[in-house]
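Below are the C-alpha cells for one structure; questions will follow.
Below is a slice of the complex: some chains, not all, each in place.
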Amino acid sequence: MILVLKENYDKKQLENLTAWFREKNLEPHLTEGAHTTILGLIGDTSKLDIDMLESMDIVESAKRIQEPFKSANRKFHPEDTVIEIGDVKIGGGNFAVIAGPCSVESEEQLCTIAEQVKAAGAGLLRGGAFKPRTSPYAFQGLRSEGIDLLLKAKKKTGLPIVTEIMDLSHLSLFDEVDVIQVGARNMQNFELLKELGHTNKPILLKRGLSSTLQELLMSAEYIMAGGNEKVILCERGIRTFETATRNTLDISAVPLLRQLTHLPVVVDPSHATGISKLVKPMSVAAAAAGADGLMIEVHNDPSRALCDGAQSLTPEQFSDVKKAVDAVLPFASR
Amino acid sequence: MILVLKENYDKKQLENLTAWFREKNLEPHLTEGAHTTILGLIGDTSKLDIDMLESMDIVESAKRIQEPFKSANRKFHPEDTVIEIGDVKIGGGNFAVIAGPCSVESEEQLCTIAEQVKAAGAGLLRGGAFKPRTSPYAFQGLRSEGIDLLLKAKKKTGLPIVTEIMDLSHLSLFDEVDVIQVGARNMQNFELLKELGHTNKPILLKRGLSSTLQELLMSAEYIMAGGNEKVILCERGIRTFETATRNTLDISAVPLLRQLTHLPVVVDPSHATGISKLVKPMSVAAAAAGADGLMIEVHNDPSRALCDGAQSLTPEQFSDVKKAVDAVLPFASR
C-alpha cells in the first residue's frame, strides 16, 4: 500500500504512524520529494482499512498495490478450484450447464422441464422458489412449496438443484438443496454471506448490478472467511446507460476473474440480456471466453411463464444452444 | 399501458387476451395500422406484470403510461406526508437534520458527539451499530452493544435515534430505536422490506447505488403495502463512471421525488461524496433544491474514526454547515 502524505505533515504524527505500522508487521519506506512525500508499506496489508488511513490528518490519499482478498486470490492458490455437486463437477476444465425455469410454478411444469433439460445435457436444475421482484404486486414465488417441488424434480431426474435464498430465516428450508444461490441484489447482504460461510454447501454468488469485480471477490471472501470455500461466481450483467438490453453482459469479467481467482466462473445470459434471442450468441461467446459454466432459463411455455418469460428459451431452443456451446468448448480460450 | 402487437398476430389469441383484460376491469382499445397494431389499456394497470405481457406470443413490446406504485404516489395522495419522531417533524415544510458518527465506537465518543450535534441544532442522532463493510476484515460495528449505547445517548440528550438494520433476525433489537434505516445495499432486500411494513416505526430507506427513482419508490411501496406508511426516502449518491467522488449525488432526485411522491426526501451528502470538504456545498445545494432534511456524518476526531473518517465533519464544521443550511432554507425551491 502507498500513502501519499500531505505537504506539511507533522513529523511527530508520522513517527507514531510508522510505529503503529511496525506493530502490525508492516515495513514502512519513506520517499521524500520537493512537493510530495510517499510512504510505502511492505507486508500483508489486506486487513488495513483504507478509509481509516485516508482520514488521518497527515494522509492525502492511500492506494492499494495488492488485492484486498486472500482466500479467493489465485496468487495464494494457483490451482483451479473444482466443486463437486453429486456427479457434476465445475471448474478446472469441467464445464457445467444449469438450466430450468425462472419460477417454479407447478410439479408438472417443473418435472417436464427438468426432464427436457436433462435430455438436452444440462447438469443441474435451476428454479426460483423465492423470487425477488421489484414490485410488491408481482408474483413472489411458491416459496417453501417451490423447494418441495424442486426436491421432487431432483428425485425424479437425479439432477442436483440450484435455488435462491432471499433471507437468512429461510436457511433451514435449504437443507437438501444442492447449491444455494445468492442473487445480485443480495451480493452485499453481508449477514447472509457470513452465515453461508458456516454451511458446507456450494454457493452460487451472483455479481451485483453495480458491483465491481473486486467487490464480487470481497463478497466471496466473506463466505470463504467463514470456512466455506465452495463459491461459484456468476456474471449476470451490469447496469449501464444502454437500454436495448436489460443489463450489459460483461464477458471480459470471465477471463479477468479467472486471472484473479481460482474459483469457478459461470455466466447467466438470460438475466443479463433479458432477450431470448440473445441467449445463444451470448452462451457461445461466454464459453469461448473461458467460462466454467452457464445458467440458462428454460420454460416449456415461455409465453405463459409467471415471470421473466421474455428471456426464457423453449426446451428445443435450449437443446440447440447446448449443442452450439459444446461445439465451441474445445476451442475456448483458457 | 400500451401493448404493441407483433405484425402477424393471431386474432384468436388477441380475443383471449382482451377477454382476460376485461375480467381484470381493464378496457382495451385497438388501433390498427399498416405495419403496427397497438392495444391501449385503460384502468388500473399497476398490478399487471409487464414482463409477463412482453413474453406473450402476440406482444412485441409493452410500455407503461402510469406509474406502477400507488401508496407512494402523489397523484392519489396530494398532501405531503409529515412524519413525527418524538418532537421532531419531517416533511410538509418541516426540515430535519440527522447527525452523528458513522460507527458507534464507545459511550464517551457517542455521548460527546450527541451533545455537540444537539447543541448545533441536529434534530436526530445517527450512529451505526451494525455496519455493512465491503471487506470481512474491516470493523463490523459494535452490533447490539452499539444499540445500547445509542439508547444511552438518547436518554442523555433526548435526541431520537436512527440506526441501520442489516438483517431481519436483528429486528427485536430495534424495539426502542426511533427510526430504522435500510441501507443502500438492502434497498431491494424484499423480505426485510415486507417485515418492516408490519412495524409501525418510521423507516429511512436509502436509494441503492444503481437504483432508479422508480425502483426506490417500488421499495417504499413494499413497506407501505404492509401497512406502514412512515417511509422517509434518502438520496445518497449513485454509482457512475466518475471516480473523483465516491458516488455521484443526484440532487435532481429531490424535486423529482417530491413531484412523484408525498413522502419526505432527505439527502446524505457524506456518503454520496465521501469527501468532507464537499459536505457543506452539497448540504446547502440539497436544501436549496427542496430537500426535507439532511443526514450528516459527524465525528469528534475524524482522523481516528473506525470507518469513513474521510467524509466526517468535526462538530465545529457541522455547526458551520447547519448555519449555512439554515440561511438558505427560507429561499429553497419548493
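Read from first to last, the chains carry the letters A and B; within each, the first residue is number 1.
By our rule, a residue touches a chain if its C-beta (ideal position, glycine included) is under 8 Å from a C-beta of that chain, and two chains touch if they have at least 3 such contacts.
For clarity, every value in this text was computed on a predicted model and none was experimentally measured.
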Start from the 2 shown copies and tell me what the total comes to for the whole assembly. 4
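Convention: only the chains that are shown with their structure count from here on.
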At what distance in angstrom does the C-alpha mean of subunit B lie from that of subunit A? 26
Would you mind writing out the residues of subunit B in touch with subunit A in their complex? 46-47, 49, 51-52, 54-57, 68, 130, 132-140, 166-170, 185-186, 188-192, 194, 208-210, 215, 218, 221-222, 225, 239, 302-310, 312
